[in-house]
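In what follows, a structure is listed as structure tokens, so that the remarks can point back to it.
One protein chain omitted, others in place.
Note that the chains take the letters A, B and C in the order they are written out, and that residue 1 is the start of every chain.
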Amino acid sequence: MSDTAIPLQTFVPPTAGIHIASNRSQNKAKPTTEEFAGRLREQFQRTRKLSARLTQKLSPEDQQLQSMPDASPTKWHLAHTTWFFDTFILLPRDASVAKPGYEYLFNSYYNQVGPQFRRAQRGILSRPSLDEIWDYRFALEEKLITLWDALTPAELQLIELGIHHEQQHQELIVTDIKHALSFNPLYPKLVDFPDKSSSQKPELHWRHFAPGESWFGCDDGFHFDNEAPLHRAYVHAFRLASRPVINAEYLEFMADGGYHDPRHWLSEGWAWVQENHIEAPLYWINQDGEWWTYTLAGLRPVAAGEPVCHISYFEASAFASWAGKRLPTEYEWELAAQFSDTQGNFLDPEILHPHSAENSQANRIFGNVWQWTQSAYLPYPGYVPPAGAVGEYNGKFMVNQWVLRGGSCATPPGHIRPSYRNFFPVGTRWQFSGVRLADDFI
Amino acid sequence: MSDTAIPLQTFVPPTAGIHIASNRSQNKAKPTTEEFAGRLREQFQRTRKLSARLTQKLSPEDQQLQSMPDASPTKWHLAHTTWFFDTFILLPRDASVAKPGYEYLFNSYYNQVGPQFRRAQRGILSRPSLDEIWDYRFALEEKLITLWDALTPAELQLIELGIHHEQQHQELIVTDIKHALSFNPLYPKLVDFPDKSSSQKPELHWRHFAPGESWFGCDDGFHFDNEAPLHRAYVHAFRLASRPVINAEYLEFMADGGYHDPRHWLSEGWAWVQENHIEAPLYWINQDGEWWTYTLAGLRPVAAGEPVCHISYFEASAFASWAGKRLPTEYEWELAAQFSDTQGNFLDPEILHPHSAENSQANRIFGNVWQWTQSAYLPYPGYVPPAGAVGEYNGKFMVNQWVLRGGSCATPPGHIRPSYRNFFPVGTRWQFSGVRLADDFI
Amino acid sequence: MSDTAIPLQTFVPPTAGIHIASNRSQNKAKPTTEEFAGRLREQFQRTRKLSARLTQKLSPEDQQLQSMPDASPTKWHLAHTTWFFDTFILLPRDASVAKPGYEYLFNSYYNQVGPQFRRAQRGILSRPSLDEIWDYRFALEEKLITLWDALTPAELQLIELGIHHEQQHQELIVTDIKHALSFNPLYPKLVDFPDKSSSQKPELHWRHFAPGESWFGCDDGFHFDNEAPLHRAYVHAFRLASRPVINAEYLEFMADGGYHDPRHWLSEGWAWVQENHIEAPLYWINQDGEWWTYTLAGLRPVAAGEPVCHISYFEASAFASWAGKRLPTEYEWELAAQFSDTQGNFLDPEILHPHSAENSQANRIFGNVWQWTQSAYLPYPGYVPPAGAVGEYNGKFMVNQWVLRGGSCATPPGHIRPSYRNFFPVGTRWQFSGVRLADDFI
Partner (left out) sequence: MSDTAIPLQTFVPPTAGIHIASNRSQNKAKPTTEEFAGRLREQFQRTRKLSARLTQKLSPEDQQLQSMPDASPTKWHLAHTTWFFDTFILLPRDASVAKPGYEYLFNSYYNQVGPQFRRAQRGILSRPSLDEIWDYRFALEEKLITLWDALTPAELQLIELGIHHEQQHQELIVTDIKHALSFNPLYPKLVDFPDKSSSQKPELHWRHFAPGESWFGCDDGFHFDNEAPLHRAYVHAFRLASRPVINAEYLEFMADGGYHDPRHWLSEGWAWVQENHIEAPLYWINQDGEWWTYTLAGLRPVAAGEPVCHISYFEASAFASWAGKRLPTEYEWELAAQFSDTQGNFLDPEILHPHSAENSQANRIFGNVWQWTQSAYLPYPGYVPPAGAVGEYNGKFMVNQWVLRGGSCATPPGHIRPSYRNFFPVGTRWQFSGVRLADDFI
């Protein structure tokens, strides 16, 4: 992937102060509790409806599937996102709507709440049935709405967290069911959008960033604990690609023997390739010399203009090495994102697939595919996990995971921010994970 | 378990000639093809109905479950038993009713028919749905009945094999769903029979058998290839217990440290106990010092008078060693069974659990629980597997499996014979497997 | 492997009475205790010397190697065979010559003697050094010889067992070091005999045996507990090949796609082939289209006339199926062996490799390669393990192992008998294990 012909779009970043301004919107008046409660109720109801819409085409049998320990059955997600509200809001008010056993079955990993049913065996829970789980959902919603006007500010904050938590599980509903259905040789279709991909390869530009100190993270508006505190860091000069790597480019890497040349791979990545006989991104299938890929619209030819997707950190890193570039750090990515709005290709229950580069939404810094960074998922300077069970939300995963940024076509609209940190182990592929290249520039 | 007080019920077995007579029923007139076809149709329809009755209380989600590679989802059993008829009868007549993919998805292990979907992943097949599988079943039945009068004797024989094959899968439907539901901490109930167990411990007698040559196996009437040929063998003097070992006795073994004393265990069994932390039969749960067991009627106290069940060969062998006895060989068991009718406690869709010893059916040589023998599953002298794909039915499993005899409370009535050989690896516990003791006698 | 041209060498077996006669040598006068003690001392000294001679070309580093849990370091064998005498003779007399820790480090599996160092980690014991182990050996020998005239008949019997036990470990010394050195890409040579193999394929004859009852096992002279008691069994008509299968024949099986055709394989064997990517016998290496094999004389071309060796039961069984024959049962093999003397190609420390068929010793029923039988390793009727720790010698392994008969080029001369039962799990290949075919004959 040569960059000789690329028009140099030199970029002079604003001062740190401006960063903060764009990030913090200091001038907005804080809403009153009533305003906040009202806005939250609407968000709550919209989010709950999206879960329903997202799963309506899945049969009870589909929703039972667990294809690996890291994935969960659809119906478990539906129950767990309900358990969260029930446990943190209703239970302390002695108003739980859970049936016996639910507190155990639908706790994910909160040791301070109690023991948890084995994660790897969630797929064995045929009971409670999907119908019973919907009863649980409706009961929770009804009870919570009844209580809404009496909720304290602290409770409202927990509900806000619960909404964002449910959005995260909406993304997992999509990625988990895609993984489960991919094993079915009938290649089930959940959606049916027209295949508009062309072989056109969109130009790649570089945005250049000067070195200096900036502000990162977030201390304002809703954000997860792992985004805090807002803090300074020094970032060296770099440039960032104007769009993610696309399949056409990735196919060149493959054709050049990328998967068989240890020079491009991290040592652990090379072992991973060998042991797992990796030859292509997840879901790619070679039929008579042509690459196809399983999508939630069935088996389709790999589209040249779509961003490469369902690749591990190892593959992202090997591709970058082959291309003579590197992955961005999460600070570099965040710096670039601070100057963008958060528009992009997000979750649409009728598509569930990245846009091709012809679509103007495809190449934005947000949406379409998550972008692996070269940053390990670590606490920010001064990070302190919240007290109580909610403190188990993020901090305890801060080892052996790598940061992805930007959101994907499975991320619910409105869920993302410049400071948003997603994280997965480096061999992970079932998320909509792609790569945007970076480079040093003198 | 002392046998000092046991009334000696000396038994003089008839001569070998009489064995053969009882075994072969030489005088019965062979049925005509029409008679055979008519009887078979009735059997076919009765068997298919039993599969329906057996599964009617299971939700689509229950029928999706696969709890381990050795077990299959209920709906897979329903499809596979249909595939068998479709593949061996309809397909050669160009009359298959299978939809695309079924020949691959529902082939169990017949390499000569074609490749098979991975056994360990049958639980991932949410599609075809249970409804579609019932469509497949009904289509097959309708088509086959239409053709019935035109079927050749060879086809009728394959259908007879298919009926017995479906009966075997009916037993697996019961044992597999019990295994799957056992992981659910809600302890689902499929049936609800009264718990009539008492603490009464029925007397145990010994039947004595003199040494000599006898005939074993089967060459007449329906039988599986592994029961043939009828052949002679020399059996040494032995005695056989009048009933299976019951929980009361097994609890004595446990109380005496049976699971912690390597002297009673085969070396491989001792390693198995250590590695798997085995402390009791499968499905037993200790709650506050009391033993409970998961049954398809929910969690119940371990009943003293019921036969010990869901034990491995290792446990059966260790118990026998502790009791100063041994397991019977399959010839010893068969010799004893040749003098019994085949009545006993067989599959009742409303019970699905062994009878307690108070019930006169509990102690018969047939039914209630399979009985581990000390015989490896090996070909009989002169054994030849049938030609073609059907030849893969039994012979290729003749290594590292041990023989069980007698049938259980999950075996469909009419399925069993004195020469019937069941077989499983020695660590297997999810079948209704128990133990009847034998002993040398001078 | 056609047998059409084979001269029919019909064989009328003698009556059972004669079998016994040949087996039991009833007329020999029993030796006095003094005679027995004298003969045993000579045997003891000869056996101890052979262990020294067998290991003298191995460096301390060679003798340290453990290549898999099933194999042990040479020096561990040297210590363990000393521990046996020390524990069962000297210790009860308060005369142990063991240093602290030896009773733990060199106990193999006798739970009744005490705990054992982990088998899979014997290779980590660099201390005690080889020199210290030789000190242990010499101290034991000196002490035992001093006591010799005072030994009781019971002690003499234990010493006889200890001698045969050491002979078994001598065979393991050869097979274990061959396995360990085979991983070294320098292909170390321990011996250097001329390669006299020709491409000549010796004729194969069949010996025919009539059906009937015979006597099997042993109750006279030294024998292991698993050979007792002497007992009757009925054996059906069969015929047995005059020699083992040779490499020329096995190469035909391979050329015919034997390793890629599931029809010939037991189901578990087929899985074993797939998972382990088995393409040829153990130690075979394909270099530029030619097969070579690692021997203790270095890497050599596979010799057409040598018996195929280092194959598993799965391979033996698959070959037999491909050849349209089967493996013999252990009774069939023993019947044939009862009419042979026990001459053959046994352990020669300068060779350690099977003879080629040109050598008249190559095709005898004893020696050269162990012969897999189709018999599971099970207790004989009336078998009772001896009391005490020695009772752990054999009985506790009677599950999931298969019987081999006849001895090999690694078996010390004088160690074998017609009733001798060797046994290994069916996937075992590092022993000198081959195959002699059998067949039914009407």
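As a convention for this text, a residue touches a chain if its C-beta (ideal position, glycine included) is under 8 Å from a C-beta of that chain, and two chains touch if they have at least 3 such contacts.
The structure displayed is predicted, hence computed values, not measured ones.
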item: Touched by the hidden chain, restricted to displayed chains; value: A, C
item: Touching the absent chain when the full complex is considered, from A:96, A:126, A:375 or A:408; value: A:375
item: From A:313, A:346, A:366 or A:430, residue that would touch the chain that is not displayed; value: A:313
item: Hidden partner interface residues of chain A, rising order; value: 109, 111-112, 213, 231-234, 236, 262-263, 265-270, 313-314, 317, 374-376, 378-379, 381-382, 396-400, 402, 426, 440
item: Chain C residues touching the omitted chain (full complex); value: 59-65, 67, 100-101, 104-105, 117, 121, 123-130, 180-181, 183-186, 188
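Following the convention adopted for this analysis, only the chains that are shown with their structure count from here on.
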item: Both-way neighbours, i.e. chains that touch chain C and touch chain B; value: none
item: Distance-maximising chain from chain C - centres being C-alpha averages; value: A
item: Intercentroid distance (Cα basis), chain C paired with chain B, Å; value: 37
item: Distance between the centres, which are taken as Cα means, of chain C and chain A, whole angstrom; value: 60
item: In chain C, residues with contacts to at least two other chains; value: none
